[in-house]
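With one protein chain removed, the remaining protein chains of the complex are shown where they sit.
Read from first to last, the chains carry the letters A and B; within each, the first residue is number 1.
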Amino acid sequence: MLEILHDFWPTLLVGQYPNGPLGGLALTLILAICGLALSLPLALLLALARVSSIRPLALFASGLVQIVRSMPLLMLIFWAYFAVPKLTGYSVSGFTTLVCALVIYESAYLSEVIRSGIEAIPKGQIEASRSLGVGYWTTMRRVVLPQAMLNVLPSMTSQFISTIKETSLGYVISVNELTFAANQVNNLVLTKPLQVFGILAIIYFVVCFTLSRGLYWLDFRVRRARAMA
Amino acid sequence: MLDAAQLHQLWQGMVTTIQLFLVAWTMAFTIAILLTVIRATNVRVARWFVDIYVEYHRNVPLLVQVLFWYFGMPELLPEGFRTWLYQHNAELSLAAIALALGSAAYIAEDIRSGLRAIPTTQFEATRALGASYIQCMRHIIVPQALRISIPPLVGRALLLFKNTSVAMAIGVVELTYQAREIENETYRTFATFGAATLMYIAGSFLLLFVGSRIAARYRIAGGSGRA
Partner (left out) sequence: MIKLDKVNKWYGPHHVLRDVDLTIAQGEVVVVCGPSGSGKSTLIRTINRLEPIEKGAITVNGQDVYAKNVNLNTLRQGIGFVFQSFNLFPHMTVLDNVLFAPTTIQKRSRKEATGEAMQLLERVGLAEKVGAYPGNLSGGQQQRVAIARALALKPPIMLFDEPTSALDPEMVGEVLQVMKSLARDGMTMVCVTHEMGFARDVSDRVVFMDAGEILEETTPEQFFTAPAHPRAQRFLADILHKA
């Protein structure tokens, strides 16, 4: 196993770079970061739509989220991969396709998390702000959301880890992320699939495990600092 | 729209999806109960084993687990068994195993949360009556824990149902695979994927419906044994 790691660590880590586009673990992380960064604002909008008192908007957002959550991510990826070029007339890179699918999928889940965070804020907070004469959206912006977002922070860090795992599906549409890179290594080595895929599993494990522990610790520190302030 | 033959093909895929789901879910639940029991023995090594098992399956993507089981694991088998396996629908079985092991980790955690939600007073009350530890677990604690866990477990089942799509990567001819095949042949992207999506949505709603009925049936009225 160690020789495989020794021979192929560049492929696994960064793909063809610098002789080609970035790939491997680096691409996996970039995909995950893009996915999370773009899905956050969308999730926020969806959550706000769902708690708003404009019924058609709330129902529409609700319906959208329900549909996305009833589909496998892989289905969503294929939709993006095959349908988007047909709709727009342009061919889209695998990277963009994957990011789009991830963003849609993650936003649906994140919006649920944010929504329950918003609904968990005691009504008294809204009443206090409204009693001062502050409008609905300002109340949302300055009183409810800051508290809600802080409460959902741990869930968001676990969403990030999930996103990293979901990038592995890029393998199916030939995006050169970590799993695809490992498959390529396997096609070169041919006789040691157990070791190659074992290494693959270990890499994901190390990355996700350390990230989840690290983010957990960070969240703990942030909470402690705020409580002591 | 799609013609009858293609719809039938999609339906065949759906049948495989359902089969894969049912087999994997049954295995997963059994393994999860096993893991819970192992954990409950309070032997340090046993607990470590379960913890490592859970952490591994939570941090490694499902696709990677499926690939590992399909490409990597058979290497460990003797030559003869391996060939037999590949001739006899290895894809389906290995996918089912990978899906089951992965889900079992999450189910075990859900059950554990359920157990933790039971106040210790329940335990004390039962032991005070003179019941043994096993009787207590079997009749009072575990039944309550399972009931509390039903909502998250329904969510897991739903996830497993959707995750069966990952099996297409190793050639299992389930719904997503069929959809892709048909699209490849006919180029009718929207019709094909639309139909497949509708089938998944229908399956999801059915699962959620059944789940909510089960949850309602087994709900503990008025809370979980708190005073």
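Throughout what follows, a residue touches a chain if its C-beta (ideal position, glycine included) is under 8 Å from a C-beta of that chain, and two chains touch if they have at least 3 such contacts.
All figures in this text were calculated on a predicted structure; none of them were measured in a lab.
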item	value
Chains still shown that are in contact with the chain withheld from the display	A
Residue among A:Gln66, A:Gln125 or A:Ser155 that touches the chain left out of view	A:Gln125
Omitted-chain contact residue, chosen from A:Ile67, A:Val134 or A:Leu215	A:Val134
Chain A residues that touch the omitted chain in the full complex	122, 124-125, 127-135, 138, 142-143, 146-147, 150, 226-227, 229
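One rule holds in what follows: only the chains that are shown with their structure count from here on.
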item	value
Sites on chain A touched by chain B in the complex	67, 69-75, 78-79, 82-83, 86, 161, 164-166, 168-169, 171-172, 179, 183, 186, 192-198, 200-201, 204-205, 207-209, 212
Of chain B, residues touching chain A in the complex	55-56, 58-65, 67-68, 71-73, 75-76, 162-166, 168-169, 176, 179-180, 183, 189-190, 193, 196-197, 200-201, 204-205
